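Encoded as C-alpha cells, here's the structure I'll be asking about.
Omission of a single protein chain aside, the complex is shown with its protein chains in their original locations.
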Amino acid sequence: MARSDLRTPDQLRNVSYILDVAPHASASVLIGFGNTRVICAATIQEEVPRWMKFQGVSGGWLTAEYSMLPYSTLDRKERDSSRGKQDGRSIEIQRLIGRSLRAVVDLEKLGARTLWVDCDVLQADGGTRTASITGACIAASVAFNRLLEKGKITQQPMKRKVAAISAGIVSGEALLDLCYEEDVKAEVDANIVMTEAGEFVEVQGSGEEAVFTESQLEQLLTLGKKGIRELCALQDEAIAAAMKPATTDGVKSLAAYFSKK
Amino acid sequence: MARSDLRTPDQLRNVSYILDVAPHASASVLIGFGNTRVICAATIQEEVPRWMKFQGVSGGWLTAEYSMLPYSTLDRKERDSSRGKQDGRSIEIQRLIGRSLRAVVDLEKLGARTLWVDCDVLQADGGTRTASITGACIAASVAFNRLLEKGKITQQPMKRKVAAISAGIVSGEALLDLCYEEDVKAEVDANIVMTEAGEFVEVQGSGEEAVFTESQLEQLLTLGKKGIRELCALQDEAIAAAMKPATTDGVKSLAAYFSKK
Amino acid sequence: MARSDLRTPDQLRNVSYILDVAPHASASVLIGFGNTRVICAATIQEEVPRWMKFQGVSGGWLTAEYSMLPYSTLDRKERDSSRGKQDGRSIEIQRLIGRSLRAVVDLEKLGARTLWVDCDVLQADGGTRTASITGACIAASVAFNRLLEKGKITQQPMKRKVAAISAGIVSGEALLDLCYEEDVKAEVDANIVMTEAGEFVEVQGSGEEAVFTESQLEQLLTLGKKGIRELCALQDEAIAAAMKPATTDGVKSLAAYFSKK
Amino acid sequence: MARSDLRTPDQLRNVSYILDVAPHASASVLIGFGNTRVICAATIQEEVPRWMKFQGVSGGWLTAEYSMLPYSTLDRKERDSSRGKQDGRSIEIQRLIGRSLRAVVDLEKLGARTLWVDCDVLQADGGTRTASITGACIAASVAFNRLLEKGKITQQPMKRKVAAISAGIVSGEALLDLCYEEDVKAEVDANIVMTEAGEFVEVQGSGEEAVFTESQLEQLLTLGKKGIRELCALQDEAIAAAMKPATTDGVKSLAAYFSKK
Amino acid sequence: MARSDLRTPDQLRNVSYILDVAPHASASVLIGFGNTRVICAATIQEEVPRWMKFQGVSGGWLTAEYSMLPYSTLDRKERDSSRGKQDGRSIEIQRLIGRSLRAVVDLEKLGARTLWVDCDVLQADGGTRTASITGACIAASVAFNRLLEKGKITQQPMKRKVAAISAGIVSGEALLDLCYEEDVKAEVDANIVMTEAGEFVEVQGSGEEAVFTESQLEQLLTLGKKGIRELCALQDEAIAAAMKPATTDGVKSLAAYFSKK
Partner (left out) sequence: MARSDLRTPDQLRNVSYILDVAPHASASVLIGFGNTRVICAATIQEEVPRWMKFQGVSGGWLTAEYSMLPYSTLDRKERDSSRGKQDGRSIEIQRLIGRSLRAVVDLEKLGARTLWVDCDVLQADGGTRTASITGACIAASVAFNRLLEKGKITQQPMKRKVAAISAGIVSGEALLDLCYEEDVKAEVDANIVMTEAGEFVEVQGSGEEAVFTESQLEQLLTLGKKGIRELCALQDEAIAAAMKPATTDGVKSLAAYFSKK
C-alpha cells in the first residue's frame, strides 16, 4: 500500500531546520519533520533549583517543557493557561524529552547551571515528540558549544547526540516516521530514542487500543535504527552550521533570512 | 549477586490480594507485589461523558486515576489536592493504566456506561504501576462478571486479561520485578504490559539517565513474559474467588476478615 | 422503632481495626465503625513548618488531612485533585480532627517535629469524622510510643486519649452512632469529641435544616458520653496490641495477615 | 475580673446597623457587634442551580458566602483571589451561615429562585460569624418582605428569625459576646445559633486546644439564650425600619446619610 | 440632549465620602461618585517584598488590588475566589491604580515599607476605576500623614495628589464623569489620571468597538482637566478632615456615625 506522500516504508519525511529562530535563547532551532514543525530552544540559566543548593547536590540541572501552540492543530487547541493546567499528554511528552536528554548530558560538566529545553509545536502532523527530542539535542549541543567558546565550561557536557523517531504498523505494514494520517490508523505505535552510537535511551511500543507481537516490535526497532542514523547525520550538519558566522546566502538562520529581505 | 530478598533473578515477589476492600465499588482488590500494596477499584457508572452523547459515539468509556496516598512513601508525600495539581509521574502512570485496559476491553459490549478504574497506592516499594494494572484487571473483570450475573450486559467486555511487570538491569544482571531498592540502582528499567495470550500491549524501556542495547531489551522482555504468565494464573484464581459466596474461612475478602474478628 | 441493624438506641456499631495497614507511616490503623472504614495514619516528620522557625516558636506541630477515596461512596466521588480543590465538607472535617488532637497533645513534648494525621475514608456509612478522630488518636498514640521506645522523646506528648462519636434524633428518638441511613433521616445531629477523662473537647449539635431543644441536646450528650467510654477502652486495647511483636496468629496487623497467607 | 470594655459578663456589645449600604442587592445591612462590622447582603436571583432543574427539585435555593476584606484585620489579610483559594476557616463559617438560614427558611415558598447571602467583614474584632448570621437574617427578611410587597411571592419564606452569639470561658468566668482580645484568651469558646422562639439551630462548643465540662457548656448556653433574645428584638426593629420610606432624618440607611450630606 | 440626572455636560456627579470606614487600615475612605461607591483602604506593612531584599533595592513598595463585591452590580457578580481567578478587567484596573499612585509617591521616602492600596466596589454605577484612584489618593495621603505624625517617616512621600475622571462621547456630545447608563451608550470613552498640578499621569481613550478623532480626544481631555481640578479640591478637604480629632457632629467618619447613634 502506497503512503499518502509516496515515501517508501523505511523513508523519513523531509527533515528541515532554521537555526536561531529565537535569538534570546542560548540556542534555538525550528525543526521540521515533514509538515510537523517544532521550535526547540535551549536556555542556560546561571543557577540551579533551590533544592539542589539545600541538598548540596553538585553539577547542573536540565528540565524540559513541551507545549502545542493553539494554532498548531487542525482544530484550535485551548491554551494550557486558559485551562489552568497542562494536559496529561503534554506532561508525558515533556517528561520523555527531559529523560532523553539527561541520558546523554553529563550535568557535572555543565557546572552550577540549569539548561531549560523548551519545545513549542508550531504545526502538528505526527511525530511532535520525536521532532522535539531531535531538535532539542541540536539546540542543547549548540548552547554547550557556545559555553565552551566563551570559556564558561571546559568540557563538552553532551556525551553523545540523541535523536528520536516513530515507527508503526499500519494495515499490517511497518512504516517509519508516521505522519498524523498514518498515526491515526496505526495498530501499533513505537517511539524510539537512540544515541548516535546506536544505544537505546528509551523504547516505547504501544498497541493503540490493540496488541502486538515481539516480531512486530523488532521490525519497528529496525526501522527506528535506520531513521536515527539519518537524523544524527542531519544533527551534525545543523550543529556545525550554527557555529559558523551567519551569512546571508546560507539562509540557515532566521536572522539571516530577515536581514536578506 | 544475591537479591536483597534472596529471590532468583527471574522470580516474582510474593503476590497477595484481599478482595472487595472497598465494598461501595463495583469490585475492588488490595493487591500486593511484595511490600508494594495498591487498592484497585472498578466502579461502573450508568452514564458516559457528555462529549460522547454530543458526538453520538456509541458504547462505553473507561478512565483510570492513580494516586499515591501520602503515607505510602518513606518520606510523606504531599497530597495532590494540597499541591493543587497532580504530579507528572502520576499523570503518566494513570494514562498507562487507562491505555492498558482499553486495549483489552470491548467498550461496545459495556453499553452506555463508564468504567472508572482507581488505583491508590497504600505502600510503595517499587512496581506500583505494574501492580496497579494487574490489580485493575482483576477488579474490572469481577465488575464485568457481576454486570453479567445481574443481566445488565450480555457479553463479556474483557477480551483477554492483561497484566504488567517490571524488569531491569541491575549491576549488569537482568532481574524480574524490581523492588524499590533495586529500582533505584537499575541501569535500565522496563515495564511490560501483556495479555494472557502473550501479546504485548505496551513496552517501555528506559535507560535511567543511561543507555541500553537491543540485546538487553530482549533479556528484559523474556523475563517479563515469564512474570506475566504467572500473574495471569493468579488473576484467574482471584477472579474466581471473588465470584464465590463470601466465607469466613477463606479470608479472601476484607469483609470476611472483619466479620471473623 | 427498631434500628435497621437491630441495635439498641444507645449501642455502638461493631468497632473493628487492623493495625499498621500502611507500614511506611509511623503508625496506622484501618478503623471500622460498622461499615464505615477509615485509614488513619500518623507520620512524624523531623521538622516543623518554616513559619515556626522564622517566628522562633518552640515545640512541635500537628496538622490533619481528611479525604474520601473516590470509591468510598455509593456514587463515585470525584477526586479533589480532579476538581482542583478540596470540598468544603472535607475542609471542615479535617479542621475538626486537627483541633481535637491538638487539645490533647502537648506539642512541647514532641520536640521540633511535625505530626501529620491523615484520614482517608475507604467506605463511608455515616460517622466518618468520628471514626477518623478515634482512629487518629490510636495512630498518634502508637507513633508517640514508638518515639519513646527509640528514645527520640522522653515524655509522652499524648496527655489523654480522645475519641469521638455521633448521636442524633431520628423520628423523635435519640440514637447513638448513626449509620448513613439514619443520618439522612435525622432531625438533629450531634458530634461529640471527648477525652477518656470525660471532658469535652468539642460539641457540635446541628438541626438538619431544622431546630432542636436544650433537652434534646442533653439526651445526645448523655448518649455520646456512654459511647466515648466504650471507644476509649477499645483504643487502649489497640494501642497495647500495636506495641507487641507482630504475630501471625493475632491477625491484628495487615502485615501479619499477608504473611499468614 | 473586669472586661476591657467594662461590660458585665452577660452583656452584649453595642449592636448597631446601617440599612441598604449596597443598594444593588435585594437588601443589605452593615451590622456592628461593637467594633466588629460586617456587610450582609441578600440577593435574589430569578433562577435555581442547574442541578436542581436537571433533578426536577422544586422550590428555591439558598447559598452563603463569607469573606474577610483584606483591611478588616490588624495585619492585612491576603485576598482569597491572590491565594487562589478560600482559607479553611472562611469555608467553615460560610457553611455555618448557610445551614443556619436554611433551618429557618421555607425554600418551597421562595419559588424557583436563589437567595445569595454574602457576608463581607469590614472590621474584625471577634464574633464575625455571629454578626454575619444575625445580619444575614435581617437582610434575607427584608429581601423576602420586598418580594411579598411586589407580589412575586405570596407567603413569607422566613419561618422564624434566627440570630447567633458567642460565649466563652475566660480565666474561669463565663462571658457573653467575646471581643477579639477575650476570644484569644478564652479556654472554651461556644457559638450558639438560635431562633426567636428559643430553639437551637446549631451549638458549637470547642475547647481551644483544651477541654471543658458539661456544666461549663450549660453556663455558655444560658448566656447565649439571653443574648439571642436581645438580638431578635433588634432584628425586628431593623426589619421594620427597612420597610419604611427612606427619610433623611432617620439616618438608618447609607443612602439617607449620603443624601443628607 | 439632557443627561438622565440633569447634569450639564461638564458637571461631575455629587462626590461624597465617609472617612475611616475600616479602622484597622492605616487610613480608609468610602468614596461616592454619584451612586458609585468604593471602599478605598491604605495599609502600611512594615516590610517590603522578598525580591526587594534579595536584590538590595532600597525604599518602599506600593501595590494595588481592586475587586467588585458580589452585590455591587445589578446582576450578582461571582466572587473571584469562586471563579478561582480574578477577571481580566479587574486586573487591568488594579494595574492602573498602582501605576497612577506610584507616579506621585516617592517610595524612597516611605522607607522599607509596603503600602497596600485596596479598592472594593460596594456599588457600581460607572466610573469605579476613577473613583478608586481618587479615593486611594485620599487614603494614602492620610496614611502618610499619620506616619509623619508618629515620626516614623520624616518627609511626605506623596509628591502631588492624583485624581482620575472619565469623559466620553455620547450621541456625539462630550460628557464628563459618565454614569453606567451613559457609559454603555458611549461611542468613545476616556479615563484621565492627572495630578493637582495639571500634569497627566495616564490618558486612556478607547473607541468602544468604534473609532474617534483627535479633536474628540481633545474635548475629552478638556473636560477631564476641569473635573480633576474639582476633585483635587475635595481631596484636600477630606484629607484635612481626617487629621482632625473625630467629632460626633461632623459625621465625616463612620465611627462617628456609629457612636452618634
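Which chain is which? They are A, B, C, D and E, in the order written, and residues in each are numbered from 1.
Everything that follows uses one rule, which is that contacts are C-beta pairs under 8 Å (C-beta built on N, C-alpha and C of every residue); 3 or more make two chains touch, one makes a residue touch a chain.
A quick note: this is a predicted structure, and the numbers were derived from the prediction, not measured.
With respect to the full assembly, the chain omitted from this view is in touch with A, E. When the missing chain is restored to the complex, the residue among A:Q11, A:T73 or A:Q156 that touches it is A:T73. Checked against the full complex, the candidates A:A124, A:A186 or A:I228 give a single residue touching the omitted chain, namely A:A124.
The omitted chain makes contact with chain E at the following residues, 85, 88-89, 91-92, 94-95, 99, 102-104, 160, 195, 197, 199-207, 209-214, 217, 221.
Counting over the whole complex, chain A has residues 14, 16, 18, 21-25, 28, 32, 35, 39, 41, 43, 45, 65, 67, 69-76, 79-82, 84-86, 116, 118, 120, 122-124, 251, 257-258, 261 touching the chain that is not drawn.
As a convention for this text, only the chains that are shown with their structure count from here on.
Counted as hops between touching chains, the shortest connection from chain A to chain E is 4. Common neighbours of chain C and chain E, by the contact definition above: D.
Centroid distances from chain D, each centroid being the mean of CA atoms, peak for A. Over half of the residue numbers at the chain C-chain D interface are used by both copies of the sequence.
Averaged Cα coordinates give chain A a centre that lies 31 Å from the centre of chain B.
Each chain gets one centre point, the mean of its Cα atoms, and the points for chain B and chain D are 51 Å apart. Shared contact sites, meaning residues of chain E that touch two or more other chains, fall at 84-85. The touch graph of the protein chains shown is a line.
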